[in-house]
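Note that this complex is displayed minus one protein chain, with the remaining chains in position.
Here is subunit A:
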Amino acid sequence: MGESLPDVPGGDQERGAAFRRPVRTLRVKMVLLGGSGVGKSSLALRFGKDEFRSTSPTVGCAYLTRVVHLSEVTLRFEIWDTAGQEKYHSVTPLYYRGAHAALLVYDISSRESFIRAQLWLKELEKQSVPGSTLTWLVGNKGDLDQDRQVSAQEGKKLAKDRSLFFTETSALSGDQVNELMLDVAHRVYEHVGEEQGGLTEWKETLPEEMYHRDTSNPLSSCCKVGP
C-alpha cells in the first residue's frame, strides 16, 4: 500500500463530516485471477495508485486496499492479487472463497492466457456458491491491438455463455480501468450489499494509519461521483 492510496480512514471521515452526513463503509472482497503475466498486478496497481510500473512476478499473493465512494455508501475494496503460477494453485481457493467480486484476467495478445482463464473459470465455478461471487472477464493489454490474438467478440461470447460481465482494459494506458472499478462497485453494492449479511461494515481499529497520510489521489475524487 502506498502513500497515494485514498485509503485514509481518518481523512474519509473528516471529509464526510464536512460535506455530508457520515456514510457507512462496507468491506468488499475482490480477487484477481488469471495466468501469470496477464497484468493482474498492474491492474491492481492502477486500482490502488493509478500508476503503471513494471514489477517482478508476484510471489504468492499480494493484498491491497482501495476505497471507492458511491453516493450513498463507501466501499472499501480488499483486493487479493494472486500469482497465477501453477505452484500456488492449491492455496488460491483461500482467496476466492467468499469473494464478492472476481476479476478473471487474460491478455488479449495471448490465446494461451484466454484458455487459462477458462480453466480458472472452471475452478471458480466448482468452488464457489453460485451467485455469491460476481465475476468479470477482463481482456487486459488492450493497447496491444496490433498483436491481438483474442478478439473482443470471442471474449464477449464467452462472458455471455457463462453469465459473466465483460470488459477490455489497458493497465498500461489506464483505459477502462476506472470504469471497471466503478462498475464492480455499483454492481456489488446492488447485488450483494442489499442481501442480508452480504457486506460487513468496516470498522477501523486503529486511531490513525500514520503511513497513509497522503489523500491527494485523483481517483478518490473522481470515484466519488455516484451513478
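FYI, contacts are C-beta pairs under 8 Å (C-beta built on N, C-alpha and C of every residue); 3 or more make two chains touch, one makes a residue touch a chain; residues count from 1.
Convention: contacts and distances are computed from a predicted model.
Asks: Would you kindly match the missing chain to its UniProt protein name, picking from "Vacuolar fusion protein MON1 homolog", "DNA primase", "Cytochrome P450 27C1" or "Ras- protein rhn1"?
Replies: Matching "Vacuolar fusion protein MON1 homolog", "DNA primase", "Cytochrome P450 27C1" or "Ras- protein rhn1" to the record, the invisible chain is "Vacuolar fusion protein MON1 homolog".
Asks: In terms of residues, what is the contact footprint of the unshown chain on subunit A?
Replies: Within subunit A, the residues touching the omitted chain are 1-3, 36-37, 41, 44-45, 48-49, 55-65, 79, 81, 83, 85-91, 94, 111-112, 115-116, 118-119, 122-123, 126, 205-206, 209-211.
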